[in-house]
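Yeah, one chain of the complex is gone here, protein chain that is, but the others are all in their spots.
So, subunit A:
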């Protein structure tokens, strides 16, 4: 009786949806929360804890060798950089498990909103906003001084934890290790552009981030000199076409 019931269940038309809703064994009550540029992000419960699962998927538009190379190196680099960031005192979600074959990382779930949401909601008091911007600057300074380049700093990749308003940095998928001023400067430039493109109406927020970076980074001088150079390069780019 039970076997036939199970067989019946497996043969129903719903069976091929099971994979979609429960991609990986071990994560329960899955819900797809985001399809990013290179990964699907799911929410659920892992080992009894609220967890987030990031599954890199194969990109069919890319050549298979290029795809395999990018997926594997980014997975490894992401986990390594998160560990390194935590050692440097920068909050990141805790890595719970890595499934290499499935290109999947399980993270602790951070309750809170993205900095993008926090800034555009307009709910922040000026003092709290300044504190947040300063926290961003000091976190990046700590990463850079420790040789971690995030690679994709945007206001969507910075979270404000609900419990204590602490800043949590996520998505180290494009990160790299470097102590070269140029790499740090480009990292800052990427964030500046995220601020100017997505929060243009909020005023010069990035200035506060930079001021805090300058205060907290031991090597601020070469980095910010390079940053000025990269900015100029950015402007010149508009040329022929």
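One rule holds in what follows: a contact is a pair of C-beta atoms (placed from the backbone, for glycine too) under 8 Å apart; a residue touches a chain by one contact, two chains touch by 3 or more; residues count from 1.
By definition in this document, contacts and distances are computed from a predicted model.
The UniProt record for the undisplayed chain lists the protein name "Glycoprotease 2", from the options "Glycoprotease 2", "Coatomer subunit zeta", "Actin-related protein 2/3 complex subunit" or "Dynactin subunit 6". Summary of contacts with the chain left out: across A:36, A:50, A:89 or A:204, the touching residue is A:36. Residue-wise, the contact with the chain that is not shown comes from A:194, picked out of A:53, A:91, A:170 or A:194.
Within the set A:31, A:63 or A:218, the residue that contacts the chain not displayed is A:63. Where subunit A meets the omitted chain, the residues involved are 34-38, 59-63, 65-66, 69-70, 151-154, 156, 174, 186-187, 189-190, 193-194, 196-198, 200-201, 230, 233-241.
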